[in-house]
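So the structure is just underneath, and the comments pick up after that.
Removed: one protein chain of the complex. Kept in place: all other protein chains.
Labels for the chains are A, B and C, by order of writing; each one numbers its residues from 1.
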Amino acid sequence: MMDAKAMEGQDFRQEVRAWLKASFPPSLTGVSGLVFQSDAHAAAASPDYQLWRRRMQEKGWGVPHWPSRYGGADMDEAGIRILAEEMTAIGAFNPIRSFGTMMLGPTLLEYGNEEQKREHLPPIAGHERRWCQGFSEPGAGSDLASLQTRCVDMGDHWLVSGQKIWTSGADQADWCFALVRTDTSRKQGGISFLLIDMKSPGVEARPIVLISGSTHFCEVFFNDVKVPKGNLVGEVNQGWTIAKRLLQFERNSLSEVKAEITSLAPLAHRHVGTDALGRIDNPDLRARMIRNAMRHEAYMATVRRFGQESKGGAETPISALKNLWSEIIQQRSELLVELLGSNGLGWSGDAYAEDELEATRAWLHSKAFSIYGGSYEVQNNITAKRTLGLPA
Amino acid sequence: MMDAKAMEGQDFRQEVRAWLKASFPPSLTGVSGLVFQSDAHAAAASPDYQLWRRRMQEKGWGVPHWPSRYGGADMDEAGIRILAEEMTAIGAFNPIRSFGTMMLGPTLLEYGNEEQKREHLPPIAGHERRWCQGFSEPGAGSDLASLQTRCVDMGDHWLVSGQKIWTSGADQADWCFALVRTDTSRKQGGISFLLIDMKSPGVEARPIVLISGSTHFCEVFFNDVKVPKGNLVGEVNQGWTIAKRLLQFERNSLSEVKAEITSLAPLAHRHVGTDALGRIDNPDLRARMIRNAMRHEAYMATVRRFGQESKGGAETPISALKNLWSEIIQQRSELLVELLGSNGLGWSGDAYAEDELEATRAWLHSKAFSIYGGSYEVQNNITAKRTLGLPA
Amino acid sequence: MAVLNDEQAMLKDMAAGWARDRMPVTALRALYDHGGGAKPDSSGHDPAAWTEMAEMGWAGILVPEQYGGSDFGYLGMGLVLEELGRTLAASPLLSSALVAATALRLGGSPDQKARWLPAIADGSAIGTLAIDEGPHHAPEKTALTATASNGGWTLDGTKRAVQDGMIADVAILAARTSGASGEREGLTLFLIETGSDGLSRQAMDQIDARRPAIFTLSDMAVGADAVLGEVGKGADLLDAILDRANAGLAAEMLGSATQAFETTLDYLKTRVQFDAIIGSFQALQHRAARMFGELQLTRSAVETALIAIDEGDADIPALSSLAKAMAGETLHFISSQMVQLHGGIGMTHEHDAGLYLKRARVAEQCYGGTAWHRERWARLRGY
Partner (left out) sequence: MAVLNDEQAMLKDMAAGWARDRMPVTALRALYDHGGGAKPDSSGHDPAAWTEMAEMGWAGILVPEQYGGSDFGYLGMGLVLEELGRTLAASPLLSSALVAATALRLGGSPDQKARWLPAIADGSAIGTLAIDEGPHHAPEKTALTATASNGGWTLDGTKRAVQDGMIADVAILAARTSGASGEREGLTLFLIETGSDGLSRQAMDQIDARRPAIFTLSDMAVGADAVLGEVGKGADLLDAILDRANAGLAAEMLGSATQAFETTLDYLKTRVQFDAIIGSFQALQHRAARMFGELQLTRSAVETALIAIDEGDADIPALSSLAKAMAGETLHFISSQMVQLHGGIGMTHEHDAGLYLKRARVAEQCYGGTAWHRERWARLRGY
């Protein structure tokens, strides 16, 4: 026997299913599960992808739980779950999902004023405005609260001076949400949360070359940058509270991963070979691959479990999950390079296949997973103190 | 071209070889390499073993570097090396080696007065007097210096009251060397090193039952025990310095292990079986056995290396070695139990073979290796600060 | 913790309370002889406690209602086993109410079900599984022979480490009716009564104070109706039974690991050395964080397997092996750390740490150890 609410659910499910069938370009099926970024990028550049993004945006389904006046769809938890299930069922995915939708958006919804929401949320929901995060500084890595970028009240505007680092995509970004120091007499208590237009005079972004060759991260210099008074989110010196909330969203998103695990076994069969019993023909490598894959499967089950539990209001031990995730993915990246043998040691050139070169870069990049968004060590400190209640 | 000293060496080597040939009972060959304690105990009880011990004692070769007046042989480094090499060559071993020869003896040689040396060293060299070590207390484990056993100067004697724990063999021991508090106003600086006759009134030793069923360790209670003034080693309140030196000897002996490694591979072939290629027929277990055995082999090479280097005066990083040793041996013990399957889960009874029961007890006992003689955590602290110079 | 419905939540609370009050670790200790091993006269469990468990309906959790059970599902049974695992409670619940009941559910004829399920459900009969003959789990290596003889069968051979074998009234036993050791083909399951002629039992004194048995069958005659399932086709049925057995055992191990961790955590918060609470030392904090992380992976794997069984998921074999392998590794890690972090006191028989350490090895080996399940998972997943 089914109650009225569930009936509605059924109707909505039919509606979603019909719309997805009509709107999701079949050519994009499974794109979210692609192993190699190069394939993913190619897909993202396709006209079908643009079309899919536009359609989702019109529905406001990229941020379904946001109010429609900010570009969302006023959808409730039940609806969101149905939408997610139906998308997964046909191999569809959310093409709007971004830094902005996952981190700044939720933060502005919680701490922004009406003007800030109307100004910034719709472009995020429409994937039209790119944001970067100006938090870390050369002297303030794990110890973020020791940041020094000064923000002085000049009466009709703020004057910002200082240097940020590890600002991902800063050279491409339109705007930056930054933590700045508005009070030098207190550590955490002297920080404010400021929205800065990257086109403002005095802002300079310099890409940093990483060991993977990536230039995605930047140093950002603020030289006497004038920022409108209205761009400060929340209260003055409330920035640390807001940032902690935002970092929760970030850790959430970091510990989020795509539902399917792509097994490395077929790759190993191809590159390493198989023994008489059809097993990967390298006992030591195989044993390590198996253990990593089992942990990966258990980790995915853990993400699903906390997804369920959090609906019941349970708190997710994000720091513990992030460390499990970085450890498992880093090992996986090393195993992939190892099974490629000398083909996994190339930097460029046609002596290596495209996916081989990418696997090598991905392994190098994976080293950052246990550093950014709160280092492995900091996450363990948080788990020990916050989750396990061990004394400082 | 060989110099005079080397010539002497040659003569001495001939002498040693001849004596060993005449004196070492062939029945004891390889006894030091026995896997199972039960076999070792049986061997130790044999008349040949007693004979061998008596002969070595007469030569003073159980403690060759000790002065002959204390039961040693006044032997120099070169001679000791030759003796060791020749013993190894024919599978002989030192039957005198004990707690006393390895720890208390060297300490008394360094800090004892002439009277104490003459009184205590010969019985140690002759393996005639059993000693136990009264250091740890219920409230003073890793933090040894917080020990509370009081030792009060009564003019013509010391009066000792308190409790010791983890005193190995206390119920069998004739004498105990103990750390006692002679000054309550200072922590390390208020400790003295005292020799106590276990037959003194007020001394009581109670065996502790360990998870392995062993009752080797005891609690020792001192109830107003009178101890002669002459039994205090070194100066009053110098005990901590003496103890640290003795613990070095202890760690030395802990990181010492018998030269041969007995491979677990044959046992695994018998109990687990082999595949078509003759490999242990359990890939995951095999992979872990291999890694452990390789580390074990590298560890043995490390002990030999530092044995060489220490002759050149280099300091051996004993704490690091002890942690490697306990980790490797504990894993090895677990692997042995694992390869025995359900036969490795027995406590007693004829449903299990003698060596199976012993392997199980040995695994349980091995858990102590990372706790006693300075826990794994304490050893890492020592390595970090003393060896690596990291700040406190 | 999986999201539970009201009945499940109630069952879990009930089990937690009962285990805490009626079966604390001291109840297990009472089975131990001084210094370890079971008391000479021990049956390896507390019959009175088993009666109470049956009265609470736990023995019938997996028995269909028509046979007097509550048919409450494997997740429900897992919740009870997890709570009992916390205090290392020794009972035939797993062997009888999960394993034997499952065997009858999946392979029993109407007559066999009618004869045994009600007795299992009310606890008046204890069932178990008798498979392995050597020290390592290897069902396909079954050598115990079943020879057809005047309308029935004659059984000859040995079974080792039969769980609760000394107290079991009935056993599901794997025998070879054809084929050679190593072949799946030719395995047949039999339902035998342990009181029958031709069967002798010897108790094994185990480190966890349980009392598994060695079964010796010589010219043991059973009727044709003793066959469970199809003659010669027992391997698949046996796998299905073992998948459920391992998921249930993994739940018990999860409970043991969880309690071992919580007890250790409490100690870290109270023990003082070097004038500081040792739980304030960062190296120990990070180790605690690692233990917590491993517990999360294990809980997810265990609950996923139990739910998959209740939902008849096709992936049950791999998920059960994942759960058992994760539980085995995690319980070893945490019980070893329980000893290590308690220091000397943790090495004594008087302290609980050693009991968790010992139970961990036994539970891991039972129905296939971590290595065995890793290899099975790997074959199923194509590694």
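Quick note on the criterion: contacts are C-beta pairs under 8 Å (C-beta built on N, C-alpha and C of every residue); 3 or more make two chains touch, one makes a residue touch a chain.
Note that this is a predicted model, so its numbers are computed, not measured.
Visitor: Tell me which residue among B:I165, B:A178 or B:I280 touches the hidden chain in the full complex.
Guide: Here the residue in touch with the unshown chain is B:I280.
Visitor: Given the contact definition stated above, which residue among A:A42, A:A89, A:A314 or A:A351 touches the chain not shown here?
Guide: A:A351
Visitor: From the list A:M56, A:I165, A:A243 or A:A362, which touches the chain that is not on show?
Guide: For the chain that is not drawn, the touching residue is A:I165.
Visitor: Have a look at C:R86, C:R210 or C:H286 and name the one touching the chain we're not showing.
Guide: C:H286
Visitor: Tell me, which residues in chain A touch the chain that this view leaves out?
Guide: These residues of chain A touch the chain that is not shown: 136, 141-143, 146, 165-166, 208-213, 215, 271-272, 282-285, 288, 334, 337-338, 340-349, 351-352, 360, 364, 367-368, 370-372, 375-377, 380.
Visitor: In the complete complex, the non-displayed chain touches which residues of chain C?
Guide: Missing-chain contacts on chain C: residues 281-283, 285-286.
Visitor: Kindly note down the residues of chain B that lie in touch with the hidden chain.
Guide: Its contact residues with the unshown chain are 263, 265-266, 268, 279-280, 286-287, 289-291, 293-295, 297-299, 301-302, 304-305, 308-309, 311-312, 314, 317, 319-321, 323-324, 377, 379-381, 383-385, 387-392.
The rule is simple: only the chains that are shown with their structure count from here on.
Visitor: Centre to centre, by mean C-alpha position, how many angstrom separate chain A and chain C?
Guide: So the centre of chain A lies 42 Å away from the centre of chain C.
Visitor: Could you state the distance in Å from the CA-based centre of chain A to that of chain B?
Guide: Measuring from centre to centre gives 55 Å for this pair.
Visitor: Which positions in chain A are in touch with at least two other chains?
Guide: 279, 286-287, 290
Visitor: Residues of chain C that contact two or more other chains, please.
Guide: In chain C, the residues touching two or more other chains are 284, 374-375.
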